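With one protein chain withheld, the remaining protein chains of the complex are depicted in position.
Take a look at subunit A:
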Amino acid sequence: MHAIEKLLAKKAGKRSVKTGEIINCEIDMAGINDLYLQTLRSFFEMGGTKVHDPSKVIMFLDHYAPASTITQATNQKQFREFCWDQGIDLLMDIDQGVCHQVLADKGLAYPGEIVVITDSHTTTHGAFGAFGTGVGATDLAIILATGKLWFRVPEIIKINFEGKLPKGVYAKDAILHAIGTLGADYAVYKAVEFGGSMLEHLSISERMALCNMSTEMGAKASYIQPDAITMAFLEEKVTRAYEIYHTDEDFVYADEVTFDVSNLKPQLAAPSSVDNVFDVSQFIGRHIDQAYLGSCTGGRADDIGIAAHILQGRKVAPRTRFVIVPASKGVLLEAMEKGYVKTLIEAGATFVTPGCAACLGTHEGMIASGETCITTTNRNFPGRMGDTKAEIFLGSPAAVAAAALMGEIVDPTLYM
């Protein structure tokens, strides 16, 4: 069996599981975002009165942090009251940041865990050897009511990245390249394991970006086998007991593909789909109205550090805005301690409160018709960050910061 199958079997109280089987699993951590008031409604509509296990529920006020309309404020008020009424202590209010980063910062993401959040990018937790998957509001309400949720045991695909990334090229480039090659529906309903020698050089931050973006090829979950890099992170953050699963040597993957990244060029996903991927050279000189660095994909301290390195002692281009949204309070504090915030504000960047901000097209950094934005986020769908006639390019933190500096799309490797 694969490590993921062993993990699922354990949580379903079974010795083994097989692909396609429908199983009912105990959920270790169930997260709700402030977008999904329907979760609470569905809970009550199903006859729920008391949450099954409040210690396994976490509430994130991250998508509208802080609220910018009365409706958002009213929704958040209801979430807070639900937590207080139900004895849910893990209320991550508007000061905390994006759910996935908050879980990592607080040591709540760990191997062998099943984490289910009302957020499609819950695949991020594969970076810690967890089974993380996104669901809708009603599925999450079922967990609130019963502590469990049904899953179809997925086929498992392996994607290997071999070689060391060149200077100025990042995990974001590697995963964009893979999505561009394989397509946005390559892994629909499947779990993706990442492997290959590239991982030996990849920090937890970069691994999170990789697993996060597996959602954009349709993956249900992702997985990186915990290694020395994972263990170093876990020793620092995680205090609870956990179990690391290992894949049997005779396990056969549903598909296995390998990319050599040793000569990979910086990549961009061009408007308006995530699999519309090209070398950055295709778009050199394209004017940028807004450069945006943030989100659960590309808003970590390392990402802000790359931007600070590029903009140290320089200025953001005159007709370009540079919006930076730290993924969490922890990220913001680290970026402050390391001096990145000062460097970037002096360069002309605008900092926004930790959270999801304009990544989902609701507030704080929206773009107008006819504008072009380059961003470290995860989606460039029409209308994603504002007007449907705006254009969005997805790239690495270096590609975004270098574009902010020059006011147009450039090859970031020249600015490292």
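Everything that follows uses one rule, which is that contacts are C-beta pairs under 8 Å (C-beta built on N, C-alpha and C of every residue); 3 or more make two chains touch, one makes a residue touch a chain; residues count from 1.
Definition applied: contacts and distances are computed from a predicted model.
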Protein name (UniProt record) of the chain left out of view, among "CRISPR-associated endonuclease Cas1", "Phosphate transport system permease protein PstA", "AtuA-like ferredoxin-fold domain-containing protein" or "3-isopropylmalate dehydratase small subunit": "3-isopropylmalate dehydratase small subunit"
Of A:Q38, A:N160 or A:S203, the residue in touch with the unshown chain: A:Q38
Sole residue of A:A104, A:A137 or A:C211 that reaches the chain not shown, by the stated touch rule: A:A137
Contact footprint on subunit A, counting only the chain that is left out: 22, 24, 35-38, 41-42, 45-48, 63-64, 69, 71-72, 75, 118-120, 134-139, 142, 145-148, 150, 184-185, 188-189, 218, 220, 273, 275, 360-362, 379, 381-384, 388
